[in-house]
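Removed: one protein chain of the complex. Kept in place: all other protein chains.
Then we have subunit A:
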């Protein structure tokens, strides 16, 4: 059995760090004691280090089930960055050629990132099983409970898939989970006795501010005022790509510092460049959809502003967790205009099948043999897995209600005049720092921001001027020896 000293020695050897962050050592120790583990660690606490180190020490295949393509790519990029080349993301985005390549070279990889949908592919599953993985990781495990039922039903199969894989040692990771969600994750994975590693979810260096505005125009003006006053870098989140683009353009024209949009419609080259320019502070503000930042190792982000309300407090807490990872003060701001939640409510309404739709499907399932519509695909999934019609219809009603409840809860956070941190704490059943003047505000002002004494701007590492001739670009690219 591995001792704490041995773990520390490995940590230093592999990463150069000399001490673990909260929860890492405890999780690793539990895993090396063959305990299935549910670890609740805040965003930026180095969740991936746990399975990375486990793989390095055990030298066995680590399979990481992850919900988001961009997240997987970021994680592979991070491993590559640290010199680990044996990592690959097996996703629907791979070409047929690439899939075949990875499948036939599976034994060459130490870390396989995969979506739950891909894992259900029988051929690949058999290959993975034959390699006898040492650790199964369920990243963003709260998705099993919060997303699975409505968007990603394959998540619900993970428990069965795990058994079919021969019940490998399992690590479930998430940043945010209420007691119900924790219980639900364990139940759905069939691991009700999993060992729990819980660290504080509070981010006591983050100030939580909200501001209610009367109109879209006022929202934009308020955003500009805050963005101007706040130290950078920072992120502004939107629920639509179009708004992210538009606002990025406005901010770019208004301010001397670099602002860019980031979302799934950018080419992969542009996504890479935007991310790297933000890392080096050439870009100071990113206007993004939630795809941005999940895997970003940038610890000096000073603010996260939400232009639209997110769908759940879990999402919100996760997204603002990208600010202030360096431990210095940071701020999370939510801008709210009355009825903003209608977007989220409509999204929820449109994505969960209605009773009529369920009935339509069950009446003639054959008609839906090939179906593109997300909702009918969802019904088909449950149908094919033997759910009776009435039960399913009731279930979707419940889901719709619980989604609505989550959105209402999000809105009540937005307009809450008592301590917001306390509300988060009671939502997650977690202990939070007591309220003081660095805690929260229901009507954020510039004065309050000033009193926070946030750190200075991070300065761009390299030359911010655009190079105006190609010869210079080339000579900067390559350092010639003579």
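Just so it is clear, contacts are C-beta pairs under 8 Å (C-beta built on N, C-alpha and C of every residue); 3 or more make two chains touch, one makes a residue touch a chain; residues count from 1.
Simple rule for what comes next: contacts and distances are computed from a predicted model.
**Q** Leaving aside the chains you can see, what is the UniProt protein name of the one that's missing? Options: "Transcriptional regulator", "Helicase Helix-turn-helix domain-containing protein", "Energy-coupling factor transport system ATP-binding protein" or "Spore germination protein".
**A** When "Transcriptional regulator", "Helicase Helix-turn-helix domain-containing protein", "Energy-coupling factor transport system ATP-binding protein" or "Spore germination protein" are compared with UniProt, the left-out chain turns out to be "Helicase Helix-turn-helix domain-containing protein".
**Q** Taking the full complex into account, find the residue in A:21, A:129, A:273 or A:355 that is in contact with the omitted chain.
**A** Checking the options A:21, A:129, A:273 or A:355, the one contacting the hidden chain is A:273.
**Q** Which listed residue (A:232, A:282 or A:308) would be found touching the missing chain in the intact complex?
**A** A:282
**Q** Of the residues in subunit A, which ones touch the absent chain?
**A** 73, 77-78, 80-83, 85, 88, 94-95, 97-98, 101-102, 252, 260-261, 266-270, 272-274, 276-277, 280, 282, 461-462, 466-471, 473-474, 476-482
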